[in-house]
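Below is one structure, written out as structure tokens; the observations come after it.
Every protein chain but one is kept in place in this view of the complex.
Which chain is which? They are A, B, C, D and E, in the order written, and residues in each are numbered from 1.
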Amino acid sequence: MYHHIKELMYTVRIGEPDPRFGNMLLEQFGGANGELAAAMQYSIQGLNCDDPERKDLLMDIGTEELSHLEVVGTLARMHLKPLKHDRYAAHADPLIAIAGGGGVALINSMGNAWTADYLKVTGELDVDLRSNIAAEARAKIVYERLINFTDDQGSIDTLQFLMTREITHMKAFQAALESMGKPTFSIGKIPPTPGLVDQYFNTSTGIGERGEPDGRGPWNQGGDWEMVMAPAFTELESPDAGTRQNRTNGSTVKN
Amino acid sequence: MYHHIKELMYTVRIGEPDPRFGNMLLEQFGGANGELAAAMQYSIQGLNCDDPERKDLLMDIGTEELSHLEVVGTLARMHLKPLKHDRYAAHADPLIAIAGGGGVALINSMGNAWTADYLKVTGELDVDLRSNIAAEARAKIVYERLINFTDDQGSIDTLQFLMTREITHMKAFQAALESMGKPTFSIGKIPPTPGLVDQYFNTSTGIGERGEPDGRGPWNQGGDWEMVMAPAFTELESPDAGTRQNRTNGSTVKN
Amino acid sequence: MYHHIKELMYTVRIGEPDPRFGNMLLEQFGGANGELAAAMQYSIQGLNCDDPERKDLLMDIGTEELSHLEVVGTLARMHLKPLKHDRYAAHADPLIAIAGGGGVALINSMGNAWTADYLKVTGELDVDLRSNIAAEARAKIVYERLINFTDDQGSIDTLQFLMTREITHMKAFQAALESMGKPTFSIGKIPPTPGLVDQYFNTSTGIGERGEPDGRGPWNQGGDWEMVMAPAFTELESPDAGTRQNRTNGSTVKN
Amino acid sequence: MYHHIKELMYTVRIGEPDPRFGNMLLEQFGGANGELAAAMQYSIQGLNCDDPERKDLLMDIGTEELSHLEVVGTLARMHLKPLKHDRYAAHADPLIAIAGGGGVALINSMGNAWTADYLKVTGELDVDLRSNIAAEARAKIVYERLINFTDDQGSIDTLQFLMTREITHMKAFQAALESMGKPTFSIGKIPPTPGLVDQYFNTSTGIGERGEPDGRGPWNQGGDWEMVMAPAFTELESPDAGTRQNRTNGSTVKN
Amino acid sequence: MYHHIKELMYTVRIGEPDPRFGNMLLEQFGGANGELAAAMQYSIQGLNCDDPERKDLLMDIGTEELSHLEVVGTLARMHLKPLKHDRYAAHADPLIAIAGGGGVALINSMGNAWTADYLKVTGELDVDLRSNIAAEARAKIVYERLINFTDDQGSIDTLQFLMTREITHMKAFQAALESMGKPTFSIGKIPPTPGLVDQYFNTSTGIGERGEPDGRGPWNQGGDWEMVMAPAFTELESPDAGTRQNRTNGSTVKN
Partner (left out) sequence: MYHHIKELMYTVRIGEPDPRFGNMLLEQFGGANGELAAAMQYSIQGLNCDDPERKDLLMDIGTEELSHLEVVGTLARMHLKPLKHDRYAAHADPLIAIAGGGGVALINSMGNAWTADYLKVTGELDVDLRSNIAAEARAKIVYERLINFTDDQGSIDTLQFLMTREITHMKAFQAALESMGKPTFSIGKIPPTPGLVDQYFNTSTGIGERGEPDGRGPWNQGGDWEMVMAPAFTELESPDAGTRQNRTNGSTVKN
């Protein structure tokens, strides 16, 4: 059950309204990595969760994000209010001006209606926590970019508050994942096929526009990695390996 | 530049077509965590990437996912083919039957058209790698569930191949992230607010339906964590702290 | 600011899970007239509202709808849980089964992701209240239909609770609208054109399949109503009336 | 069956084309509260309607809205035509310029494709009429805002015509609803739970930013209203009332 | 201006309602190739068209498609009506049953809301006519498949009528295109680059699963065609030809 207190989690004050910046702020109100997306992703994961302790974590952060939605919405509302009457300002977001009368709506900075397609909810707790860690990282960088696009101190202070909380959540989700004690790269119950799982397929070859050769690093060399060069032109070790005759233009190419 | 070889990365063979299972398979063809989503997410991240080595990684895996799209599409096609003529089978997916003539389409198992809203592309390399790690974890669990919903050995073999590759990619993305050497929880350049970043807001309180108390764990206790109980009813240490008078029903509630 | 209590607004108990009914319940979770739509419509109207008293009303009901979202989501979750493992049950909603592992998602009964396109938020208070009255009427009838599609007493009791609250909200919104004291049919500030506003255009003529003549009633006769028969074939009293020469097939048709 | 007369319902004349205003006009062509939405909502309700007289009403107004779609589309077309060749004008709506060659498309002012998600069609006649009353109120206020955003007299005249007709329709739908003779707040057939239906849940409490206390008015006091303060912290009269132990931070809070 | 006659363009009679077939019929009501898509595509092209004679053609057919929308909607309505009360039937389309009360909605057979993304409107008349020819071909094949999925003679007769009209329209659009007298393959005003325009890029090579070699036909041999084998591995004749060093796995591959 939810209760609302008529007070913002962070008191918002701004100087001169900046409609174009208000439009940008909608990214974090009704955008793909914004506060409604966060609130809904965690709350619904929580609703589905059978682990009571981590369910509580998901509900804690999901509820906090609802409060953030209110904060960023209030901030955007302040910057967008002139759209109701100011013809020039209205160019910043005609949808807000004409259909919304200067009020915020659940849209992003290009006017797209918020959609649950933004959410990542699988019902597999450790997988959901990984999605959340990534979601918080995305939200953090978006807040940072917003800070870089304004000089209004009140707006910056509010965004700094919200941005900080994303790191808090990222830490909490990471700790919750680690505390589950699952081996690294163990997802679900069916193990991957040994051997095949260690093969790196080099499917993009040649020399890049700046003369760079194929990239090498710990993601494809060292440890258990086995490099498979250009598998489209190589006989893979698979059940059908014997029948494969890869060709470019008729002549066999081996790597 | 792309080249296509008229051979699948994994040769697909099935027994009896199962239209309802074919419909389920569309989750990994045109669904939110499916192969087109993976191919596009990584390839577009790669296109935007300024780090030549990790750009190559993104293009390698993005290209491999295109080959997976072809494999899972071929598998789904085999199971869905009867929809063209069989009225009962058509119930499994009337859109495929009527509009598609039994051929696959870029839709998920409930007929929703694929949308780029599924993608997570920020142009911040380490953030994108985190999104990719989570994406691979999601794809793995979806393949596992598909395996659990069929008895057809040919289908299982194909899905096992694809599922294994997701773990391969997850390992590669994790290694690429770690090799960037960024401190943990350091996203972008603007640091979070000290103190505030370590506060855990307990915004969901009370006793759950099974009598469970508030969840505690390394995500909110130990280390630097400071617990803030029910912040809606607490004076937060913020610029506006002095003016806050939180009330429920008129009387002040302190925690 | 929001706070969550780990208790449902209505305790949900069900008998045997019924996956197909669980799928239907998603209409009120992630559907066009469901609880998220209600919660968001009212809360965002509230965020934009400059009338403090009716803003409070919008926040009161918006917050209650969040609690309803939790109730109907929990009910749906109970009915959908078998989809994770039961192949036959999975046919009820393959998206929930495969992508969601039997957990609820913000989709409707046909698997469409929730979208803010469902919302009606104009930033004009009396107009928004009218949209809310209609929204509550829609939600009521959908709950009634759901009740008619199940025999499970626990489900019925829960739905009866939620359905009742919609009527409560409808009454509150109606009272709030009436208390604004605006003259009937006065929307905004620009008055409609006298005369033209009282003309009823009979644009659909002829005799229907059951022999019915043109419908007449207080919506087009009596009071100030003036009937304009088939305006496509009539010279309208408008600035361009003098130049109009309506024709069907070359010959002028007068009505 | 439909017939089209090659004449507009209102002859459109404009002065200097204003591409940015043309872009705004798309709200009423392909936007959420625009003419296609109105035409489709009423016509499809009409198609489903079993009451022959009100079905005729729905078809009359649905057909008139098609003529309005043509009028507002023609007006927008005149303002948008320069986008085909004028690079500066093209900034007003690059989609219209590049993909549409300066012609109108079924999009709103931010380029979103029209979607049937905008429609409210329940198949319950009185509910549909309520949705229509609200829809007309929204359309009216949007036309008023458009009038306020232009100085072009020809555009204003056209919009005044269209705006007036929305009030006409609002009156007709209201009369049609009232003439059904249903008791107020009686929707469908299942009655709400007595007692519960009169409880107003005060779920948003505290003192707002301008020091305002909880809002009171005829929507929650007087008549049959019973006020329930902060239900998240109150034992509700429900089947599970005996077992509820609401707590904030461990200690019971009563209101 | 539009006028509606209360009579269908084709009188619809059915035998026993078949809800699953009713659900399939929605493809042609609110689906991608359905009657609303046709009506809107042609009518909006017509609205934008500067050629008065072909504009009339577009309006003629656009208006006829509105009448078809009414016919196919009436047919679907008859088959879907049982969904309001029949639990088993409701499985055919829970959205229609629960949200629509057995009435039709602007959705396709998988419940997706109609979207203007289905439309192809470029404002270039000959291009639009080509899009329309293809649209009619698609609509024809969809009607044919629907006919193959029912035994109900009344439904078949109605669909045969609608299917026939698509061929009529296809002929009309083809004649309108040809009568424009544009040279074949001349689109717009900027000519393609000579030489390059005749090169066929063979980008998919190798031997397919059934042993088939590269396909050859009048689409890549004879006439002016020049075959370019595997351009990813070939130096193309382009401004940057001199700098290209295509490699697979380090060693140059020539074709």
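A few points about this structure:
By definition in this document, a residue touches a chain if its C-beta (ideal position, glycine included) is under 8 Å from a C-beta of that chain, and two chains touch if they have at least 3 such contacts.
The shown structure was predicted, so the numbers you read here are calculated from the model rather than taken from an experiment.
Note that of B:Val121, B:Val142 or B:Val197, the residue touching the chain absent from this view is B:Val121. Residue B:Gly102 is the one among B:Pro82, B:Gly102, B:Pro192 or B:Gly215 that touches the chain missing from this view.
The chain not displayed touches chain B at residues 1-9, 30, 36, 40, 44-45, 47-48, 56, 59-60, 62-63, 66-67, 70, 73-74, 77, 84, 99-107, 113-117, 119, 121-124. By the touch definition given at the top, chain E reaches the unshown chain through residues 3, 5, 7, 9-11, 32-33, 52-57, 59-64, 67, 115, 117-118, 120, 122, 124, 126-127, 130-131, 133-134, 137-138, 140-142, 144, 147, 157, 160-161, 163-165, 167-168, 170-176, 178-179, 184-185, 187-190, 192-193, 196-204, 208, 210, 212, 214-220, 231-233, 236, 238-240, 243-244, 246-248.
The chain not shown here touches chain D at positions 1-8, 11, 84-85, 87, 90-91, 93-95, 97-99, 101, 107, 110-113.
Rule of thumb we're sticking to: only the chains that are shown with their structure count from here on.
Note that among the pairs C-E, B-C or A-B, A-B reproduces the C-D interface, with over half of its contact pairs the same by residue number.
Across D-E and B-E, the chain pair carrying more C-beta contacts is D-E. Computed centre separation for the pair chain A/chain E is 35 angstrom, with centres defined by C-alpha atoms. Inter-chain spacing, taken between the CA centroids of chain A and chain D, is 32 Å.
Within chain E, residues 1-8, 84, 99, 101, 107, 110-113, 205-207, 230, 233 each touch two or more of the remaining chains.
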